[in-house]
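For this depiction, one protein chain was excluded, whereas all remaining protein chains were kept in their positions.
Per-chain residue numbering starts at 1, and chain names A and B are given in the order in which the chains are listed.
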Amino acid sequence: MTIDSIRGRSAKTVCTLLVFLLLLPVTSCERNANRIVVGSKNFTEQLILGELFAQIIEARTHLPVERRFYLAGTFICHQAILAGRIDIYPEYTGTALTAVLKQQPSGDKQDVYRRVKQGYETKFGLSVGPPLGFDDTFAMVIRGEDARQLHLKTLSEAAAFTPKWRAGFGYEFMERPDGYKGLVASYGLRFAEAPRIMDLGLITRALKERQVDIIAGNNTDGLIPALDFVVLEDDHHYFPPYEAVAIMRGEMLKKHPEVGAALDELSGAISDEDMRRLNYAVDGQHRDVTAVVREFLKQRGLIN
Amino acid sequence: MNFLQFMMANRQQVLDLTLEHMTLAGVATLLAALVGIPLGILITRIPQLSKPVLGGANIIQTIPSLALFGFLLPAPWIGERGSRLAILALALYALLPLIRNTYAGIRSVDPAVVEAGRAMGLTDRQLLFQVELPLASGVIVAGLRIAAVLSIGLATIAAAIGAGGLGEFIFRGLAMVNNQVILAGAVPAALLALFADFVLGRLERRLGTLRSKS
Partner (left out) sequence: MTASPSHEAAIEFDHASFRLNGRALLQDLVLSVKQGETLVLLGRSGSGKTTTLKLINRLLLPSAGDVRVNGRRTAEWDPIRLRRGIGYVIQDGGLFPHFTVERNIALVPRIENWPQARIESRVRELLATVGLSEDLASRYPSQLSGGQRQRVGVARALAADPPILILDEAFGALDPITRSEMQKEFRALQQRMRKAVIFVTHDLREALLLADRIALMEEGRLIVDLPAAEFSRSQQPLVRAYVEAFSALPDPMCS
């Protein structure tokens, strides 16, 4: 065996392997064409919405649906849908506007929705579905007893007391342009110490157990009524609207318009109240997401 | 259900993510080889460059991987897609083993053989391709093997910036506190790395025996 043949064979093997490696993903794309992949971020409300999308698509179309939930955040979901790795995921108009499109927020629901729909279409080729009916805006949440004791209803009223309070916020809230910085500026807030940055899953417990006195929670958090928490009114209208919508891949919709039709049926179907109850069923009562969503869809007559 | 049943039930996803992972690591290693091997050859020809080039590649390697991903995020075009960013970052990491092994491999060729070749009238090009590279090929492939295994491992972190791959299973599994999902990412990634190590190791050994025929 001469060096030529050794070199030739090995080089050929390596080259073939490499070409194979690089072509495989391309060929596998074709197989995916008839699957719908629904993604979601990694907190309860997102899991519920994702499951909602998945189940209604399964009910209305005969397409197989794959669930890819627990993606780590807005950026990851956005990257995933741009790359075509997921076809749909639930997003909030406020987040889409400020964190993804990097535009200035406003307090006007219709204006925000319109700008998001247009921006996503032109910039990314992504389609934005109609609002689902609730606003998961940021809620500044305090314990019920503090609210009653200090007669607090709005954030402006609470601003007088915050210097004595410790605050607990999630990582995204601290970093987002529509989060902590603007809030503090708008209401002139000061706290007893620098806010504790905590995992979203632990934040409500921290409030209940008095480790913090005020948190940035969500308007639709199921534990708010359950744990006797109170949402302080955003009287300055600082927080932009966060209407929940489905973000969908344009190419997927072209191939399967029935998917768009199925999701349109969810337009306006879920109120703030509804969302809080759904969240509570999963977070508070520890029920299974799939079962909770199925029950909801049945109750609304959307599935049998 | 046990782990194998889980893998079977989700085989489409497992396959998708594995292919994504292979693309990330494969393209990155290829890029690194296309840049690193010629650079390694260059610094054997221009010794003054060897220190800065090797030093530069070394510095890149000392940057923590997640930090490097973070640095590249704001870059235009590159930062817009997680996969582009990941491939670039992984390729940068894979540069050092390739440059260094190419350099060391060529320099370790018996100088008497090279001089004999030159004395017989081989041009620089002929010396490089017929003598130095074939005799250095074992060491170069060793560098390729290191680069490939490194890329496969680092590609698991790429999921953190949305590049996909088997790391996505791992991160999702962590968020779900679900070991099966974590393993569905970790096990194939480990198997990929072992496979690459094995195949390239065989190639390395085959080519390495050539040098010892002296």
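Definition applied: contacts are C-beta pairs under 8 Å (C-beta built on N, C-alpha and C of every residue); 3 or more make two chains touch, one makes a residue touch a chain.
These numbers were taken from a predicted model, which means no experiment stands behind them.
J.: Just one of B:122, B:174 or B:187 touches the chain that is missing; which is it?
T.: Checking the options B:122, B:174 or B:187, the one contacting the hidden chain is B:122.
J.: From the listed residues B:135, B:148 or B:203, report the one that touches the chain absent from this view.
T.: Answering carefully, the residue with contact to the hidden chain is B:135.
J.: In the complete assembly, which of B:15, B:42, B:66 or B:113 touches the absent chain?
T.: Touching the chain that is not displayed is residue B:113.
J.: Even though one chain is hidden, which residues of chain B still touch it in the full complex?
T.: These residues touch the chain not displayed: 110, 112-113, 115-123, 126, 130-131, 134-135, 210-214.
To be clear about the criterion, only the chains that are shown with their structure count from here on.
J.: With touch defined as at the start, can you tell me which chain B residues reach chain A in the complex?
T.: Contact set of chain B toward chain A: 12-13, 15-16, 19-20, 22-23, 26-27, 30, 81-83, 134, 137, 159-164, 168, 171-173, 175-176, 199, 203, 206-207, 210.
J.: Please give the residue numbers of chain A that touch chain B in the complex, ascending.
T.: It is residues 3, 6-7, 10, 13-14, 17-18, 21-22, 24-25, 28, 32, 35, 42, 66, 68-72, 75-80, 82-83, 85 of chain A that touch chain B.
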